[in-house]
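Please find one structure pasted underneath; my questions will follow.
All protein chains of the complex are present and in place, except for one that has been dropped.
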Amino acid sequence: MLVVMQTSATEAQIEAVCGRIAALGLRPHPMPGAQRTAIGITGNRSAVEPAALEEMPGVAEVLVVTKPYKLVSRDLKPDTTVLRFPHAPASIGGAALAIMAGPCAIESHEQAFAAAEAVRAAGAQFFRGGAFKPRTSPYSFQGMAEEALKIMAEVRQRTGLLIVTEAVDERSLELVADYADLIQIGARNMQNFSLLKRAGQAAKPVLLKRGLSATLDEFLMAAEYVMSEGNYQVVLCERGIRTFADHTRNTLDLSIVPAVQRLSHLPIIVDPSHGTGKRNKVTPMARAAVACGADGLIIEVHPRPEEALSDGMQSLYPEQFAALMQDVRRIAPILGREVPAPLVPAAATHAGATR
Amino acid sequence: MLVVMQTSATEAQIEAVCGRIAALGLRPHPMPGAQRTAIGITGNRSAVEPAALEEMPGVAEVLVVTKPYKLVSRDLKPDTTVLRFPHAPASIGGAALAIMAGPCAIESHEQAFAAAEAVRAAGAQFFRGGAFKPRTSPYSFQGMAEEALKIMAEVRQRTGLLIVTEAVDERSLELVADYADLIQIGARNMQNFSLLKRAGQAAKPVLLKRGLSATLDEFLMAAEYVMSEGNYQVVLCERGIRTFADHTRNTLDLSIVPAVQRLSHLPIIVDPSHGTGKRNKVTPMARAAVACGADGLIIEVHPRPEEALSDGMQSLYPEQFAALMQDVRRIAPILGREVPAPLVPAAATHAGATR
Amino acid sequence: MLVVMQTSATEAQIEAVCGRIAALGLRPHPMPGAQRTAIGITGNRSAVEPAALEEMPGVAEVLVVTKPYKLVSRDLKPDTTVLRFPHAPASIGGAALAIMAGPCAIESHEQAFAAAEAVRAAGAQFFRGGAFKPRTSPYSFQGMAEEALKIMAEVRQRTGLLIVTEAVDERSLELVADYADLIQIGARNMQNFSLLKRAGQAAKPVLLKRGLSATLDEFLMAAEYVMSEGNYQVVLCERGIRTFADHTRNTLDLSIVPAVQRLSHLPIIVDPSHGTGKRNKVTPMARAAVACGADGLIIEVHPRPEEALSDGMQSLYPEQFAALMQDVRRIAPILGREVPAPLVPAAATHAGATR
Partner (left out) sequence: MLVVMQTSATEAQIEAVCGRIAALGLRPHPMPGAQRTAIGITGNRSAVEPAALEEMPGVAEVLVVTKPYKLVSRDLKPDTTVLRFPHAPASIGGAALAIMAGPCAIESHEQAFAAAEAVRAAGAQFFRGGAFKPRTSPYSFQGMAEEALKIMAEVRQRTGLLIVTEAVDERSLELVADYADLIQIGARNMQNFSLLKRAGQAAKPVLLKRGLSATLDEFLMAAEYVMSEGNYQVVLCERGIRTFADHTRNTLDLSIVPAVQRLSHLPIIVDPSHGTGKRNKVTPMARAAVACGADGLIIEVHPRPEEALSDGMQSLYPEQFAALMQDVRRIAPILGREVPAPLVPAAATHAGATR
């Protein structure tokens, strides 16, 4: 912490502040300047609140300097974390870009397989799809719950795609942890600390989306919650923030990608679908995400967006996603990345096998 | 919904859009204008997504016009909802302002009673205090949990103050519903829809805080979630939104008070403590909240803010709160409101009684 | 400035940063902490840019601490500035609230006098009205220019009201400085530094509106621009900032009133008309502005808002303004302020005089 004194602060006031700091068991470092004095503070400050100093006579401002995160910090772990998945060639955070795609919500067996087959053929390694949908209105479609999870598990078995889907509370988290390969915590739950702690106890990796008004520090602290419970397999995801700008549903803040990579060892991917809310902006922003160094993409693709029960406006048509993947394959090498070849579905490799 | 066609849209394109609308079971109302044609849509539109129309040739824009909320709407219930409490003279939404005050967190029996006695004497009818604290850092003080609830129940018994405290997940909600008179749902959980639904099943009224980046519509829809489960006793609370402004921790958006009152019958109170994050701004903004028509205040008061385990910087000293209440008593009548006389503690009325 | 080193920074890196600081002619103050070292910097730092240090090995962050404003600061001038006007009883910044009211734009002789008479009778001391209108569209009504200024001068002569009107460029500023008593610099020009400097050379006081996305520091620095040219008669005005909130045209940030009063000796008034953009929010927010300690109000009043050429949606009807003034008269004393009695028009006092 740093205490900035007023220009008019007296010597006695400066001494009083130093005395209070010492009384708190900390060490004051007064620095007389040309115009005013600042007082640095060092020592173990876990329980110190700026309030103890801010209202003292002569104090202009108290600044908190130290960053509060530990486990997420690149200071502690210089190498980027790479998530690997048993029995699957996919990874997140390594040279290969992680490509996740699928419909906003699982609506039917037929729709899920149509979407999954399309995104697999185009090069995705992960199949996304909502089973539990956090909707602004209680009267909107809320998802197919466990039935959707079962469909997704079948998708995995038949296509080889790994499954990512959102948990919205503790009950759904247990189900999702059973069925999925990657547990998504949505933007609206980024500071649902109970859910974060529960995710930190799960045996599956966690995809943590940035809250609509989360600062970088809050975003990293949310990941710290998960990690502090022992689950170090966390992937961050930028999905747009709330600003005054009204030409997109949210403002996709791509600059957080290099910002996270500077401070943290955790991988970060980008969701241009929610990040823009408009289909015609998804492809340009997905290309931009890869170009700024994101470790992957998560994109909504629906076989018939105009009939989607949710988020149809921002879902790509399968052929648009395939075209996008062509671009991504060309941009990736410029950043030393690559897009793996499309998975060969289990049905093809294990023709005549047990299922 | 309203479909705005491009200036260059052809007659055939306009007809195609009208045809699609009719095919969806709705009724199109084409309105040829000087520059371009707009097409109004009426009919039951529960499952219609704008995506069905937005990408058709000649379409410039699709606007969703109808507001999605029902139970919260003043259209349906013109009279303001007044919450009353059994066995207590307090109310929320009527002529009497609801005054809630107390420490950010319950830290000890002694601290709680010191705070409660101070706020009771100054005129509060509700005692606030955190038992479960949603903290940005997992390493910060997380609250005393049920122990705090027991202290608060004792405060109620001895002072007559009603208890308001936050529930952060389903488990804590059950406990809070047992002990408290008013269940607080915090800003970070405003779109934790599972928690909202659970609160909608509780037998106690709900204090719902606005999320840091919630629009008015989203705020009302969160209340709609609670009400849609059958709990109609909901109080809204403005507590500051996230903006670029850095002279306060949040930007207190008082204009939402008249905005809510115009659209909804639910009462709305203001939290100038979180809304500013700075002690020296709390009193001016509390006065302003009353002057703009708020139905009450919720304010952090700590017997020794400089020693508080959380939010010390924004907690009033007891004497500051008492001075504020003097001002509030004078402003209230200008708006046809009043501040009830301080409660007489049970100890005084029932001297020699069972306790 | 304060340089925060990484936890992993070596002694040699710390020494290198200290050396660079010394080489810049400044004095380094290293403070070894439990986790990391911070280095305070003192000395004359006018030409130092953080860039000199931020990219050095081992540096985590560079913080600029010292506030850049001087003339606006309460540190230098503890007493609030009170603007007085020759030959008029009005003032700004003293015990009397400054009340400014009138139409968005001067539209005709008849409209101006109808508005002026109404606001004078209700208690305004200043008549506002646009002669030069900064409009978002080049095709919107741009104001009556000098013709409007002449009408306003006639209003002053006949009613005793002082005149406040906006200058949008250097040419209009010269005209406004000739005719008006208070030169308004609008929100969109708050960082039009050439115009600010020119206003700093004018012989009339300046009303400086906060820009839509101006921080407190930027707002005060804009005033510093005016004052640095020798014009110390500056009044600040909060008029709403741009946020995601869509229930008002702008978000009125009343907390800047106590924030300015803490840091600066300049008076600050509030414009709830532009600050909300909706007539039904103006009265509640005007009351709130007075209750939080504003030094005055500037409000749009139009004799027939539904026929206004601009801003009709946010203009009060004369009777609404009169009712608001009744409320303001009752709130003001609670803050030790007062609203002067309505001016007696010149026509009445000088019956039979030269005009």
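Read from first to last, the chains carry the letters A, B and C; within each, the first residue is number 1.
As a working rule, a residue touches a chain if its C-beta (ideal position, glycine included) is under 8 Å from a C-beta of that chain, and two chains touch if they have at least 3 such contacts.
Not measured: the values here are computed from a predicted model.
Student: Can you tell me which of B:188, B:210, B:242 or B:279 touches the chain that was removed from the display?
Tutor: B:242
Student: Decide which residue listed in A:243, A:273 or A:320 touches the omitted chain of the complex.
Tutor: A:243
Student: Going by the touch rule given at the top, which residues of chain C touch the chain that is not shown?
Tutor: Residues in contact with the chain left out: 46-47, 49-52, 54-55, 68-70, 134-139, 141, 168-172, 188-189, 191-195, 197, 212-213, 217-218, 221, 224-225, 228, 242, 279, 305-310, 312-313, 315.
Student: List the residues of chain B that touch the chain left out of this view.
Tutor: Against the missing chain, chain B presents residues 2, 4, 6-8, 29, 31-36, 38, 40, 42-45, 60-61, 63, 65-67, 75-76, 242-244.
Student: Since one chain has been left out of the picture, which residues of chain A touch it in the full complex?
Tutor: With respect to the unshown chain, the touching residues of chain A are 213, 215-216, 241, 243-248, 251-259, 262, 275-276, 280-281, 284-285, 287-293, 327, 330-331, 334-335.
Quick note on the criterion: only the chains that are shown with their structure count from here on.
Student: If I average the Cα coordinates per chain and compare with the overall Cα mean, which chain comes out closest?
Tutor: B
Student: Rounded to a whole Å, what is the gap between the Cα centroids of chain B and chain C?
Tutor: 31
Student: Indicate the whole-number Å distance between the mean C-alpha point of chain A and the mean C-alpha point of chain C.
Tutor: 40
Student: Centre to centre, by mean C-alpha position, how many angstrom separate chain A and chain B?
Tutor: That pair's centroid distance is 28 Å.
Student: For chain C, write out the residues touching at least two other chains, lowest number first.
Tutor: 243-244
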